[in-house]
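Left out: one protein chain. Kept in place: all the others.
Right after this comes subunit A.
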Amino acid sequence: MSPLLLTADEGEQSNVSSSPTVDCISQNGSGLKECNYMGLSDCSSVDCSAVSSSSEEKKNNLNLKATELRLGLPGSQSPGRTPELCLLNTGKHDEKPLFPLIPSKEGICSLLQKHVVSGNKRGFSDTIDVFSEVKGSVYTAGNWMIHATSDSQPPQSVGQGKFPGNSGMNVVPSSMSSGACSRILEFSGKILQEDPCSTNGISHNHKTASKNNSSAPALKAQVVGWPPIRSFRKNSLATTPKNSPIALFVKVSMDGAPYQRKVDLRTYSTYQELSTALEKMFSCFTIGQCGSQGAPGREMLSESKLRDLLHGSEYVLTYEDKDGDWMLVGDVPWVMFIESCKRLKIMRGSDAIGLAPRAMEKTSKRI
């Protein structure tokens, strides 16, 4: 029986919701302790008596974040990075999007920044929330990819008990190295900080979290190199539509433009590509947007440039989905997006009141 060990976090108490979680854990009386990498390495998953070694924890705390290589969607942020990186994607593209496709992510990023300094262990318990909350569709930034495997778990795994009913999660912590645990999951764990109810202690998470599904955007970031699939194959399958692969042309309108355009969504595989293409298409209609895009080849944006981009950029990219609702582009996985997108609209920021400003607010707080 693999023990699930959690230690009380010695890091910064960055948010209310985290500490109650930790308290809840210890109150469960199961003697759960978060283990760091080395701690876990002392215990085989078979015997139950491992104890974490805190000195090693600390050592691991130091460099892990810095040594991580993370990939994420545009706007996703790895803890420990500077705020300016927030806007940027995996780093492949140097262009900055004309319309911030995923402004809401910046909101997430700002929260993340606050929590970054917290000890690695903290993220662990928070992660539970994440996993139980979003059924099988949440990724974590960092070196681990863990998905909640809810339905197909056989009943026995419930006996594991100490972790949220999501049995998939049960496994993960016990054998995860601290470095891993910690590094990873604090990232996605933070997403739920917006909603304190979701972190009411591990045992509650499964139920409460699912109610909060809509509040936390599914931030997808993956463990680098896992699962071990060749990037060529990954890219290939990502662009291959699973349904009928005929072209998917949608109208794109832009506020103030004299005519609309059409784009074939199937020719793009990421939000970044779409954004770039739309930028090119509509650049003739926009004035003075591109100043801040002259950032040098590296992904670093200075603070002022970031501010300029956000406040200067008047446009937000939105789409109408199957239900007729206007949504902000960038929240859902690309494949899901193209399946539900009926038309695109490049809105003025002022029109997209319900969508962008909150994000901008949060970023300005951060900056």
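Criterion: a contact is a pair of C-beta atoms (placed from the backbone, for glycine too) under 8 Å apart; a residue touches a chain by one contact, two chains touch by 3 or more; residues count from 1.
As a convention for this text, contacts and distances are computed from a predicted model.
J.: Name the absent chain by its UniProt protein name; which of "F-box domain-containing protein", "CDCA4 protein", "CCZ1 homolog, vacuolar protein trafficking and biosis associated" or "Dihydropyrimidinase-related protein 2" is it?
T.: "F-box domain-containing protein"
J.: Out of A:228, A:258 or A:324, which touches the unshown chain?
T.: Candidates A:228, A:258 or A:324; residue touching the omitted chain: A:228.
J.: Write the list of subunit A residues that the hidden chain touches.
T.: These residues of subunit A touch the chain that is not shown: 1-2, 37-38, 40-46, 63, 66-67, 69, 71, 136-139, 143-147, 149, 151-154, 156-157, 159-160, 167-168, 170-172, 174-177, 179-180, 220, 222-234, 236-238, 240-246, 333.
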